[in-house]
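Since the structure comes first, as structure tokens, the remarks are kept for the end.
With one protein chain held back, the other chains of the complex are shown just where they sit.
Now for chain A:
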């Protein structure tokens, strides 16, 4: 379990990084925390010619608030969020998600951008940030663009980065007062990748809500308009109105044929809804 030979460089600034990503011959991989790429290199599942270490680039480590949007650089670690070293506009929702990602050593090194670009369907950020309505900032030599996260993650381990592009930052909208948030995952053991994830962001006052069913075969199943899950209407009584059959139908429509898997995913979503309806969310958003 040793990687195939590769070259290693550590660009000092964004311009240098974008230049190398665009022009380096052969295959290139970016490494930040290395919590997924490291094992993949060792298992020789990937054999890049060049690995670019992006942790020396100040822009990628920045975190700032722009009005009602929190902008987290791609190299912000899960532990940065867990420990409150970056600002928050989500009433602690991000912090709770971060604190239950894998194990502390993984959180110390693993980054929010790395998790999104790796796009494991069972990863917490892929699902939680989709439910929160986050977007990603993408940079290339020819400029920058922004994509909603649901259009960035296109499949299991697949994202909409063009050749020469990198993920720069994540843009997370604030959770307005009165917004209910629930995030539950089901793991075989603490710290393992989830077998099912349910996330809901509900504004009972506005009658709006988003829901995500995650840890599925492909990208998260997003209900950008979650009203069908609640009998067509979202109000203060949303938890009582949750309709498991509607969630099951959504999963069938998404191609989940296995009834046992559907049952587990619907159960986890139902618990996320119940959590959202409680005033004080549990510190560890895990079902098992």
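Everything that follows uses one rule, which is that a residue touches a chain if its C-beta (ideal position, glycine included) is under 8 Å from a C-beta of that chain, and two chains touch if they have at least 3 such contacts; residues count from 1.
In this section, contacts and distances are computed from a predicted model.
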Record-based protein name (UniProt) of the chain missing from this complex, from "Phosphoribosylformylglycinamidine synthase subunit PurQ", "Caffeine dehydrogenase subunit alpha", "Dihydroorotase" or "Putative copper resistance protein D": "Caffeine dehydrogenase subunit alpha"
Absent-chain contact - pick from A:7, A:65, A:206 or A:259: A:259
Interface with the unshown chain - residue positions in chain A: 1-5, 39, 43-44, 186, 188-193, 195-196, 258-260, 263-264, 267-268, 287-288
